[in-house]
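Coming up: subunit A.
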Amino acid sequence: MNRIVEVSSLSVRYPGSEIPAVSDVSYYVEASECLAIVGESGSGKSTTALATMKLLDPSAEMIAAEVRVGEHDILKAKGSELLSIRRDFIGTVFQDPSSNWNPSRKIGTQLLQPFPKKDRSELRSLLIENMEQVGIDRAKDRLSLYPYNLSGGMLQRAMIAGALLGDPRLLIADEPTSALDVTVQADLLRLLSQLQRGKALSMIIISHNLAVVTQVSNRVLVMFAGTIVESGKTSEVLSNPRHPYTKNLIASIPGMEKKRKTPLHTSPDAKITLAGCRYASRCAFAQDLCANVKPELRSYRGSQVACHFAEQIESEVVNVP
Partner candidate 1 sequence: MKLNALVSAKRKWPYVLLCLLIIVVMFPGFFATHDPFALDVVNRLKPPTSEHLFGTDEGGRDIYSRVIYGARVTIGSSLFIVALAASIGTLIGAAAGWFGGRLDWYLMRAVDVFLAFPYFVLAMALAASIGRNMSSSILALILVWWPGYARMVRGQVLSIKNELYIRVSKTIGTSSRQMLFWHVIPHTKGAIITRSTLDIGYVIIVITGLSFLGLGAQNPSPEWGLLIANAKTYVLFAWWYSFFPGLVLVFVVSLFVVIGNKLSNENLG
Partner candidate 2 sequence: MSTLLEVRNVSKSFNLKDGNVKACSNVNLKIHRGEILGLVGESGSGKTTMSNLILGLETPDEGEIFFKDQELSEIITKDQKLFRRGVQGVFQQPLLALDSLRTIQWSMTEPLVVHDIGNSASRKVKVRELLGLVGLDETYLQRYPNQLSGGQLQRVNIARALALSPELLICDEAVSALDVSVQAQIINLFLEIKSSLGVALLFISHDLEVVRHLSDRIVVMYAGSFVEESKTDDLVENPLHPYSRALLSASSIHDSTEADNWDMSTFRREDLPLVGCKFAPRCRYAEDSCRENEPETRSFGADRQSACFKTEVLFLKGNQ
């Protein structure tokens, strides 16, 4: 199968930070598949995805062996080539509709703004079509509305319509539902899923909530402190998590446990160390090896796990303190 995105050995550091935001991460996205990247704030999930178009803070240092999107070598791309990749090849939907719009410009104007003036009138009718496709009725009228006239859910839909304008092959949705009510979330995710399958788009969806992405993604990467701790088919990872962090993550989501048990309490402020496994200081199963040697991602029973003791944890041989 064709891989739309290929990233090898990506590392990103922000100045002044001891722990790199992303450490030696490699991943890929097949054509027409949806990959979810899941993790807490600070896990590096957004950075990992946005590196595909070098959309990082200018102070960030990014190194990688390869970052390929479609036919484009992102590491080498600059200037207008990079702009055109960001606008045409990749469509992006960001979190928090209330802060990603200019409150003093009309919606239509903002969505068309990245495109050259000569194309705008043609794109306008395409935009209306897109907006109707994403479920915004009376799209033509809404183009001349301001962001404050629309609800969060509507604004996100409008952003999706805008993201599709360049006829992208890859859609990146960074926490698209986090600022919305759960009822609106479900709907928006359904929409993303439909779009992705209908247009055979590849998609990367980023979220802190594993439950949210299960409805839309084929595969999932679970990240912690800049590293991938587990990856595999979404259904598999969800029903049979192998890494202690993934297990905790699932158990802490209210509703994932059907019985009314208290969620697992993770140690909140244990300091993350550079040496060894990043999760060691929070892990209930940590052994000496974990503090010294960084586990590599390896295949284990259908998923990829970065843990020295996945087998033992499974069979509960390791002593739990």
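Keep this in mind: a residue touches a chain if its C-beta (ideal position, glycine included) is under 8 Å from a C-beta of that chain, and two chains touch if they have at least 3 such contacts; residues count from 1.
Selection rule, in plain terms: all candidates are chains of the complex that A comes from, given by their letters.
What you see is a predicted model; the values in this text were computed from it and never measured.
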Pick out the one candidate among 1 or 2 that is in contact with subunit A within this complex. 2
Subunit A contacts candidate 2 in the complex at 40-41, 135, 137, 151-154, 157, 181-188, 208-211, 214-215, 248-249, 252-256, 260, 262-266, 268-269
